[in-house]
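Of the protein chains in this complex, all but one are displayed in their positions.
Just so it is clear, A, B and C label the chains in written order, and each chain counts residues from 1 on its own.
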Amino acid sequence: MITVEFLGPIGKPPMEVEAGTLGELAEALKNVEGVSEWLGTSAVAINDAMTADRNAPLKDGDKVSILPPVCGG
Amino acid sequence: MITVEFLGPIGKPPMEVEAGTLGELAEALKNVEGVSEWLGTSAVAINDAMTADRNAPLKDGDKVSILPPVCGG
Amino acid sequence: MELYNGSLDVKTIFGRWLDEHQQSNYGAYIPFVGIIREEGGIEALSFDIYEPILRTWFEGWQARAAERGAIVKFAHAVGDVPVHTSSYISAVFSPQRRVALELIDAFVEDFKANAPIWKYDVIDGKRIYAEDRSTPMEGAGVLAGSQKGEELGVRN
Partner (left out) sequence: MELYNGSLDVKTIFGRWLDEHQQSNYGAYIPFVGIIREEGGIEALSFDIYEPILRTWFEGWQARAAERGAIVKFAHAVGDVPVHTSSYISAVFSPQRRVALELIDAFVEDFKANAPIWKYDVIDGKRIYAEDRSTPMEGAGVLAGSQKGEELGVRN
């Protein structure tokens, strides 16, 4: 199991998901209401390290963060 | 008569010179010790307005300032 | 890196950073102070921050600045920041003027584009995501069907 947390304006509580790669996680999230519409513009971190690799492996206990468009300053 | 003042590091007291244009002033200054060596790198103002026009006319009572290389900040 | 609840005390932060480096022999100190503009009927802006990734992002910038003999700093507000007060200060200290001017520009722009911070308008006490002013971070879209990774033969 991995934990997916949704940052900023997505405003969803964390989810537990079964997935071996980011690609599999994408499949699992693509029909989740209130989440799917953010996937096209969100970046991803695994255990707080940013990644853009859909092949990135996930293991039990990993935390994946979904980061929607930002505007600091 | 015009008054020529030498700014910053030139360190010369003001001079009174007879000249009808900046070009004539250049002639008058080119052999003045402690001044001639600054002419190649100095800018000029007539009555506190910068000019780079050698034809610029000078009239009695004008003040010409000689501004050597700068370094503010 | 300093995070504060609500508006920044700009003068105190500016002065403290100056004092810290009084003897460091830097020749240029350039702070960038961001102030909340009154526009669109807002009473405040509000900010969420994800601190672990912000810290990593900032460590990358500290390393980049160090390569040029410079240092970078920033302070940012969390939560509500009323109009005409400050949410954000970045700064560069550098021996050289040129390095400082180039770094403050690049640092502030990258902060805007890639720091994990989310902005909300506060209107009539309600918090509304500033979607129109927000930018997808580097690598955004990795979980979407249209993501570029697919072109590389990654299975969907």
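Quick note on the criterion: a residue touches a chain if its C-beta (ideal position, glycine included) is under 8 Å from a C-beta of that chain, and two chains touch if they have at least 3 such contacts.
Here the structure is a predicted model, which means the values were calculated and not measured.
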As a test of the contact rule: which chains in view would the missing one touch? B, C
So that we can see where the missing chain sits, which residues of chain C does it touch? 10-11, 14-15, 18, 22-23, 25-39, 84, 95, 97, 100-101, 104-105, 108-109, 112
Sites on chain B contacted by the missing partner chain, in the whole complex: 7-9, 22-23, 25-27, 29-30, 39-45, 48-55, 65-73
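Keep this in mind: only the chains that are shown with their structure count from here on.
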Separation of chain A from chain B, taking each centre as the mean of its C-alpha atoms, in whole Å: 71
Roughly how far is chain B from chain C, centre to centre by C-alpha average, rounded to an integer in Å? 50
Per the centroid of Cα atoms for each chain, what is the distance between chain A and chain C, given in Å? 23
Could you pull out the residues of chain A that touch at least 2 other chains? none
Overlap residues in chain C, where contacts from two or more other chains coincide: none
